[in-house]
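Shown here: the complex without one of its protein chains, the others still in place.
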Amino acid sequence: MIIVMQEGASRREIEDVEREIVEMGYKPHPIYGVERTVIGAIGDERGKALLQQLETSPGVERVIPILKPYKLAGRELKKEKTKIEVGPGVIFGGKMVPVIAGPCSVEGLDQICETADAVKKAGAKALRGGAYKPRTSPYSFQGLEEDGLKMLAEAKARTGLPIVTEIMKESVLDLIVQYTDVLQIGARNTQNFDLLKAVGQTNTPVLLKRGIATTIKEWLMSAEYVMSQGNMNVILCERGIRTFETATRNTLDLSVIPVLKHETHLPVVIDPSHGTGHWQYVEDMALAAVAAGADGLMIEVHPNPHEAWSDGGQSLTPATFEKLMKRMKLVAEAVGREI
Amino acid sequence: MIIVMQEGASRREIEDVEREIVEMGYKPHPIYGVERTVIGAIGDERGKALLQQLETSPGVERVIPILKPYKLAGRELKKEKTKIEVGPGVIFGGKMVPVIAGPCSVEGLDQICETADAVKKAGAKALRGGAYKPRTSPYSFQGLEEDGLKMLAEAKARTGLPIVTEIMKESVLDLIVQYTDVLQIGARNTQNFDLLKAVGQTNTPVLLKRGIATTIKEWLMSAEYVMSQGNMNVILCERGIRTFETATRNTLDLSVIPVLKHETHLPVVIDPSHGTGHWQYVEDMALAAVAAGADGLMIEVHPNPHEAWSDGGQSLTPATFEKLMKRMKLVAEAVGREI
Amino acid sequence: MIIVMQEGASRREIEDVEREIVEMGYKPHPIYGVERTVIGAIGDERGKALLQQLETSPGVERVIPILKPYKLAGRELKKEKTKIEVGPGVIFGGKMVPVIAGPCSVEGLDQICETADAVKKAGAKALRGGAYKPRTSPYSFQGLEEDGLKMLAEAKARTGLPIVTEIMKESVLDLIVQYTDVLQIGARNTQNFDLLKAVGQTNTPVLLKRGIATTIKEWLMSAEYVMSQGNMNVILCERGIRTFETATRNTLDLSVIPVLKHETHLPVVIDPSHGTGHWQYVEDMALAAVAAGADGLMIEVHPNPHEAWSDGGQSLTPATFEKLMKRMKLVAEAVGREI
Partner (left out) sequence: MIIVMQEGASRREIEDVEREIVEMGYKPHPIYGVERTVIGAIGDERGKALLQQLETSPGVERVIPILKPYKLAGRELKKEKTKIEVGPGVIFGGKMVPVIAGPCSVEGLDQICETADAVKKAGAKALRGGAYKPRTSPYSFQGLEEDGLKMLAEAKARTGLPIVTEIMKESVLDLIVQYTDVLQIGARNTQNFDLLKAVGQTNTPVLLKRGIATTIKEWLMSAEYVMSQGNMNVILCERGIRTFETATRNTLDLSVIPVLKHETHLPVVIDPSHGTGHWQYVEDMALAAVAAGADGLMIEVHPNPHEAWSDGGQSLTPATFEKLMKRMKLVAEAVGREI
């Protein structure tokens, strides 16, 4: 870390800070500038929060971290990309770009099976569907819960597609783990640290959505929470951030793809359905995600969006999805990937 | 609700939408404009999500809600301000502006008791202190947990100050409820709907922080979650939102005070410590909050901020806090309130 | 427009509003709901601001516009896409996706000619280069001004590439128009309305960048300013918006591509160099832009980024640019376009 002293900090204040640096287990290295002194603190700062505290020491202006705050999620200590297999041959992090598709909510056995058949036929590699639903209003449909999980299991038995479903609370973790191949952490729980620790103690791959106002650094720290408990199978999923623009439901931040390639070895999935909030915009953004190098996509498909119990406005029909898949395959080839 | 049809929507499409409106239990009322038709849907739309779905109907451009989505939290159905007593004579929502003060984290018995004594002497009406801590990094201090709760209980026994402490997960709710007078929901859990439902089933007042990217409307919907379970004692707490500005840790949005006065009957507390993230800025923003009409304040105080285990940089010393209290009392008088 | 009356608005207040609507040239159409009255105002509201004023009338809660505020820029009155030819065969808005490339600033004759040769060879269709530079600091390099324009002219004479250069003030408009094929309005001047009117009175195509906090609606209103003066040749250019994320210099909002396709007939160009601020991220975002359906790209290229006088960190070398062009061509083909 670098400690920047205030202009006019006294010799005494500088020495006190140096002493504190030593007490915290680092080696101080002062640079006396024309107007200010800055002190380098040498040592591995990753995973330590203590030095930040020096900001309250007399004479200190600010403390600047040099190393990344994440260890397990970072690219510094693990160079090669992580590959995560969520079903037979369905691998995130390799040349293949698996597409996860399905309805926002499981609404019934027919609905989920019909969707599963359709998306499989179009080339999807995994099935999504919510049994527990986070809804802004307490008066909205909250999910079919365990019944929904059972319907997902039937759809899987029928199609072979691995299942991705959301977990919102620890108390149903043991139940959900029995039914799902990937545990999805939604955008409202990206910093629900107790939930992150809980899923970190399972062996099930975790799809960790970015919160609507989570920085990339914080998002990787949330991945670190899961990984620090032993579960290294974390798939990151960008689903749009909140900005001033209201023409789209969220602003899909595709630049996370190159940034994360640089910062982490974990695979990155893009969700253009939540990212835009309008089915008309999904196609262009899905193609863009593939071209930018996404390791997977997550797309909402409903047999009859107009009658969906949630998020109908951002769901594709099976026919539109099939058409999109064909176009995505062409783009994937153009950038050396396959779908 | 108002349904705006697309330019050139066909007579057939308009009739279909009218039929759907009737099926959903509303009365349709079309207005044929020069370029577009808009259809009013008459009926109580509060607590219903269904009409939004019409956005996916052929020929519909968009659906505009007219009534507020919240019922119990809104000012429409309850005009008079809610008063919430959290300890003998400590009332949020009346003429008094109670100040909640204390450290970010409970770090030990001496620390919490020393702080409790000091803030009580300066005029604080409640004691805050975290026993379970949400931290961005899994490597940071996570709280003393039950031991911390016991220390808070001792500080209360000693000073009579009611306790405000954070709850992060349902599994410790029964435990925390035994020790605390107010359950704090932190900014990362504002939309943790299961947790909101759980605290809604207790009788303990809830201090509901606004999330860093939660709109006022969503925040009130989170209050609605708690209230819909039967617990009407919700205190709203603004603690800064995330914006592009980095000179402060967050941007404290004081304009929630007049907006919430208009929208809700629930009391509003301001937290200038998290709102600014720098102790040097706390004083000015605390005075501003009182002048703007806040129903309470929440301020971090630590006997030795430099040695705090978390958030030292935004904590006041007991001496600075005492000076601030004196100034706040003068401002409170100037606007017809008392501290 | 729809005027929503307050709950409990009196008969008298409703009648007053109806009378005002008539006076403003619209036809009022009230709907009496269970709790509220809403009044439709029938008539062409485009280009009128007057009705918004009703928000200050007694008993009125809010006024909701139904039609878009833009006329000339909107897709409602002009369905077919606008094609803008900025040089022989260089057309924005058709099947071709022209790439504009060049340095941030013109720094000298050799620099600009060397760059022009290189980008032409790689397939760029226009040359960018700033002679007047908007810089955050008054102590930074401010551009070579007229000398820079002359150098651009030489580069054009040599390569045939049409020129795109920025205009920051009306007083040099006559000068710049002599040298450039496209007048660029930078992100800081998106709402410099006097400048927009001035360029609107020329015949030169205008490349209008989106401001860092300009909504799509405001951006189209800025295009409307130019068009309302008679110049219909407006090319929109997304270059990133300001959000809370700091890993990238701005957040490149690629979802403007599908949104603008729906809202306007004007072509859309993407600038991934300013959009990300790091040359390492430009390639992925450029490929994404092509896949999403951009009508053009604008990319910073410098013969020696390390010695650039401005924005070196986001510039590609000629070699990297050439490699990118090859990849972009493949993606363009995959989505039915050509570069």
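A, B and C label the chains in the order they appear, each numbered from 1.
What we mean here is this: a residue touches a chain if its C-beta (ideal position, glycine included) is under 8 Å from a C-beta of that chain, and two chains touch if they have at least 3 such contacts.
Given the structure is predicted, the values throughout are model-derived calculations rather than measurements.
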item: Of C:4, C:308 or C:332, the residue in touch with the unshown chain; value: C:308
item: Given B:165, B:222 or B:276, the one touching the chain that is not displayed; value: B:276
item: Which of C:158, C:188 or C:326 contacts the chain that the document leaves out; value: C:188
item: Residues of chain A in contact with the chain not shown; value: 2, 4, 7, 29, 31-36, 38, 40, 42-44, 64, 66-67, 76, 242-244, 246
item: Chain not shown, touching residues in chain C; value: 47-49, 52-53, 55-57, 69, 134-141, 168-171, 188-189, 191-195, 197, 211-213, 218, 221, 224-225, 228, 242, 279, 305-308, 312-313
item: Interface with the unshown chain - residue positions in chain B; value: 213, 215-217, 241, 243-248, 251-255, 257-259, 261-263, 275-276, 280-281, 283-285, 287-293, 327, 330-331, 333-335
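By our rule, only the chains that are shown with their structure count from here on.
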item: Copies chain A and chain C touch via same or different residues, half shared test; value: same
item: Distance between chain centroids, defined by C-alpha means - chain B, chain C (Å); value: 39
item: Separation of mean Cα positions, chain B and chain A [Å, integer]; value: 26
item: Multi-partner residues of chain C (at least 2 other chains); value: 243-244, 246
